[in-house]
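Have a look at this one before I ask anything.
Let's turn to subunit A:
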Amino acid sequence: MKKPANAKFLETRGLKKYFDAGKRWIFSPNIKKVHAVDGVSLTLRRSEVLALVGESGCGKTTLGLMLMGLEEPTDGTIFFEGRDITHLADHERKDLRRKIQMVFQDPYESLNPTQTVKEIISEPLHVHNIGESQQERDERVIKALEDAGLKPADTYLTRFPHELSGGQRQRVVIAAALVLEPEIIVADEPVSMLDVSIRAEVINLLAELRISRQIAVIFITHDLGSVGFFADRVAVMYLGRIVEIGTMLDVLERPQHPYTKALLSVIPVPNPRLRHERIILKGETPNPVEIPPGCRFHPRCPVAFDACRLSDPPMTTVSKTHQAACLLMPK
Partner candidate 1 sequence: MQTTLQSSTTFSRPESGFTVFWRAFRKSRTGLVGLIMLAIAIFVALFAPAIAPYENAAATSVGIADIYQPPSAAHILGTDDAGQDVFTNFIFGARVSLTVGFFAAFISIFIGGIFGLVAGFFGGRWETFLMRLTDVMLVIPDLPLTVVIVALTKPSLMNIIFVIGILGWTTTARVVRSQTLAVKSRKFVLRARAIGAGRLHILTRHVLPLVMPILVVQAVLAISLAILNESTLSFIGLGDPTAPSWGQMLNFAFGRGAMSVGAWWALVVPGFGIVWVVLSLTLLGQGLEQVLNPRLDTHHLMPGRPKVGTEAQAAHPARDIILDVRNISIHYINEGKPPARAVENVSLSLREGDLLGLVGESGCGKTTLMLSLLNLLPAAGQVVNGNVYYKGRDLTAMNEDEINNIRWSRISIIFQGAMNALNPVRTVGDQIAEAILKHNPAFPKNKVPERVAELLDLVGIASAHSDHFPHQYSGGMRQRAMIAMALACNPDVVIADEPTTALDVMIQAQILELLDELRKKLGLSVIFVTHDLGVVAELCDRVLVMYGGVTAEYAGVDTIYNEPKHPYTQELLKAFPDLTKPKKKLSSIPGYPPRLDDLPAGCRFAPRCPAVFDRCQMEEPGLHVLKNDHHVGCHLAEGSK
Partner candidate 2 sequence: MKKKMLFTILIAALALSACSGGGGQAQPAIVRVGWAGSPDTLNPGMAILTEAYTIFELVYDSMYELNLDGSFTLSLAESANVSDDGTVWTFKIRDGLKWHDGQPFTAEDVAWTYNLYKDTPEYPYLNGYYTPYFDTIEATPDNEVVLTLTEAIPNIESQLVFLYILPKHVWESVNKTEYENVEMVGSGPFKMAEYVQNEFVRLTANKDHFSMPPKVDEVIFQTFENQDALVQAIRTGQVDMVTEMPNTAAESLKADENIELVVGAPLAPGVTDIIFNQLDPENCPEGGICSGHPALRDRNIRLAMAHATDKQQLIDVILLGLGNPGLTLIPDGLGVWYNSSLTDYEFDLKKANQILDDAGYADTDGDGIREMPDGSAPLTFRLNWPSDSINAPRMSELLAEMWGAIGISLEPQAVDPDALTAQCCPAFDFDIMIWGWASDPDPSALLYVYTTEAIPTGSSETGYSNPEYDELYTNQQVELDFEARRDIVWQMQKIVFDDVVYIIPFYDANVQAYRTDRFTGWITDQAKVELSDITSLVLIEPVK
């Protein structure tokens, strides 16, 4: 099958997810909402790595879960290869699941401790009834393990997760995703629980897969520092919105939004000779129950002015590949 390299094949339009804050109570019909994701539109191309960056509570994980169909969007649509997949029922989604897979943050939590590696990796095959014979399945399992860098694969098959190190576990998780030969992997903070010396392994693995298997990756992280090495594009999220999106170089080298600038400035540089001035934002991400009026970033923005309190800045184009939502941007 022909796969046009740059066709939009996953797209969201105005995606929203509101949660109820607290339980419904007879005497309070107007329940407050948590605006976890508040209107996100983005596209993902084939075999592209898109980094989704933001502080905790900015809605990036919820967004990932919605793409996976694990959370029902409150509003907005998701298209996959031009098909609306926003509200599919579980059985309609089944073949879709083969194409979009997920890798979770905590490799200790995302493996069932009672299953062996072989069971874990062959489980998707059983669920989707893939493979004519046991032998074929075994081959697929071994291939997935080897693609995930666990070689020789057969030494891992009968192990339990507690017999593996963190990095190995994360590889097993990735292998379990690979075995379905997905087209997209949503990776939710896949390295934040790992030691520095091992992080690189996993990131490199994802980068390789994207080349060898043409897999598109949505890489969710709070650490801009770790994305620089393989993301094609970076989207910065703040309070449920994307505030800046562009190619990796656009965002890292020509950041437009004050929030992006601040995030970039606080990334530690492992060289004492390069100590630099850091823009440290005051306070923490506000409660997503009450979104500030106007620009949602203005209470923490070091360069905010009066207009920021009043109008919500729209996404403005900086260049063909680069957009940001700030009033200060040149029109």
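FYI, a contact is a pair of C-beta atoms (placed from the backbone, for glycine too) under 8 Å apart; a residue touches a chain by one contact, two chains touch by 3 or more; residues count from 1.
Regarding selection, all candidates are chains of the complex that A comes from, given by their letters.
Please read these numbers as outputs of a predicted model, since none were measured by experiment.
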| item | value |
| --- | --- |
| Touching partner of subunit A in this complex, picked from 1 or 2 | 1 |
| Residues of subunit A that touch candidate 1 when the two form their complex | 55-56, 68, 70, 90, 93-94, 97-98, 101-102, 104-106, 109-116, 123-124, 127-128, 155, 158-160, 162-168, 173, 176-177, 180, 195-201, 203-204, 207, 222-226, 228-229, 248-249, 252, 262-264, 266-275, 278, 280-282, 284 |
